[in-house]
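In this view, the complex is presented without one of its protein chains, the others remaining in place.
Moving on, here comes chain A:
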């Protein structure tokens, strides 16, 4: 069994703290280490690498709640202090996020490799655009490649999720209105 011998990297690594899905992970990283690999090294392996050149979008994670970034092209050290959301932060089997549920309902995935990136880009978009047109959805997903689905069902899924989130918000407002007015409305 070969064990890793301590190598002379003490001066070249940085201790960083990555805040992922509300949890803090400490790591010693070289400055060149990409965020995607740093995230995967925490054991959260839903963030995939497909091209190493920010072309395919399999590695998209969300920064600070609403900004999608390609984590294979961002240095891990740059993410220090930022809130990172990965696919594991959306929902779990049995408790899916409306986006995950919509991708399932609409057959918006096949091999599943691009799916985390698709979900995270869509999630970020829906923070800004609650009622997008199909064309807007397509343009927002323009940096995420899929080789299996042909995108038609992905667009449908994002629209289903957008509707579900709007209904959910409307429901909350109705509840608020009912509470505020004593149910007289």
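The rule is simple: a residue touches a chain if its C-beta (ideal position, glycine included) is under 8 Å from a C-beta of that chain, and two chains touch if they have at least 3 such contacts; residues count from 1.
One rule holds for everything that comes next: contacts and distances are computed from a predicted model.
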Name per UniProt, for the chain absent here [options: "Fumarate hydratase", "Cytochrome c oxidase subunit 2", "Aerobic carbon-monoxide dehydrogenase large subunit" or "Carbohydrate ABC transporter membrane protein 1 (CUT1 family)"]: "Aerobic carbon-monoxide dehydrogenase large subunit"
Residue of A:16, A:109, A:124 or A:162 in touch with the missing chain, whole complex considered: A:109
Sites on chain A contacted by the missing partner chain, in the whole complex: 1-4, 7-9, 30, 32-33, 37, 40, 44-53, 55-56, 58, 86-88, 90-94, 96, 100, 103-105, 107, 109-116, 119, 137-139, 141-155
